[in-house]
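A single protein chain has been omitted; all remaining protein chains appear in their positions.
This part shows chain A:
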Amino acid sequence: MFDWLQLLSDPNARWILLGSMLLGIGGGVIGSFAYLRKQALMGDALSHAALPGVCIAFMLSGSKSIGLFLIGAAVAGVAATYGIGFMTRHSRIKPDAALAIVLSVFFGLGIVLLTRIQHSGSGNQSGLDKFLFGQAASMVRSDVITMAVISAVLIGACALLFKEFKLLSFDPGFARGVGYPTVLLDQLVMLLLVVAVVAGIQAVGVVLMAALLITPAVSARYWTEKLGVMVVLSGLFGALSGIAGTWISASGNNLPTGPLTVLACTAIFGISVVAAPKRGIVAKRVIRAMARSRLARESETERLRTERGEQAL
């Protein structure tokens, strides 16, 4: 039996744990807004689009710097969103199809570039193949510090612009009407999503990062009717998933952290769907059963009353 103390006493494991947790928080927070703006798939598109961006950044610079990756992923993300927008505006292709096309093209390009990098033998490429599914175990102190900064930026931006993001998510037309630069805010949300994706590349990889953006948000929505609470819960669920993923992975079964984190996240989602108050399946069943029994009771008393009335006659 693996125990917590052992995990926490290993400094390396501590960093990994902290990194996964931070990633979960950041992804969960910004993911909430993406989900409410019906851009759940956008997270997926952006994370797939990040792959070629990161590869090109590596090929040009030859170094694995998070800052450069961020720029590469951001440029690729902008290109992807522009591509989707262009296709929907200038052709009869619907947004979902445009998204699917762009997502797969960018991902395909990313894989080609990744394979090229691996065969180039430049010596410095080790670890790049982990971009796809991530390798949390390779995280070191400096990585975690970068992730902490990124998470702080994400949380800070969402806290400062909470009211703006809220109105943008609920009623963009009205937001525009009161003078919000909605296009700019829109792009800012996209940029923050890209930032979250890049932060997650090392730990869970580009393919699975979308899950960490959306699943905590969807789960959180089940538990509350308040946006503020939802965003906090979503961050919390993300953090919990990160911790659970790292913990299971570290218990010596040699399973990868990233995918385990995503599975933990999905488990939380499953629990939310079933057990959440009001919105959960169980709660809904109970409410319906109660309503039905009340109706039955009422019609029963009604029947008795009319019978009694008839007898009296």
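Here, a contact is a pair of C-beta atoms (placed from the backbone, for glycine too) under 8 Å apart; a residue touches a chain by one contact, two chains touch by 3 or more; residues count from 1.
Operating definition for what follows: contacts and distances are computed from a predicted model.
A.B. asks: Given that one chain of this complex has been left out, which of "Heme exporter protein B", "Carbon monoxide dehydrogenase", "Metal ABC transporter ATP-binding protein" or "Urease accessory protein UreF" is its protein name according to UniProt?
C.D. replies: "Metal ABC transporter ATP-binding protein"
A.B. asks: Going by the contact rule already stated, which one of A:L161, A:L191, A:I248 or A:L263 would touch the omitted chain in the full complex?
C.D. replies: Of these options, the touching residue for the absent chain is A:L161.
A.B. asks: May I ask which residue of A:K94, A:R116, A:R141 or A:K226 touches the chain that does not appear here?
C.D. replies: The single option touching the absent chain is A:K226.
A.B. asks: Among A:G179, A:G252 or A:G309, which one is in touch with the chain left out?
C.D. replies: Candidates A:G179, A:G252 or A:G309; residue touching the omitted chain: A:G179.
A.B. asks: Determine and list the chain A residues touching the chain excluded from the picture.
C.D. replies: So the residues of chain A touching the unseen chain are 36, 38, 160-164, 166-167, 169-171, 173-180, 221, 224-227, 229-230.
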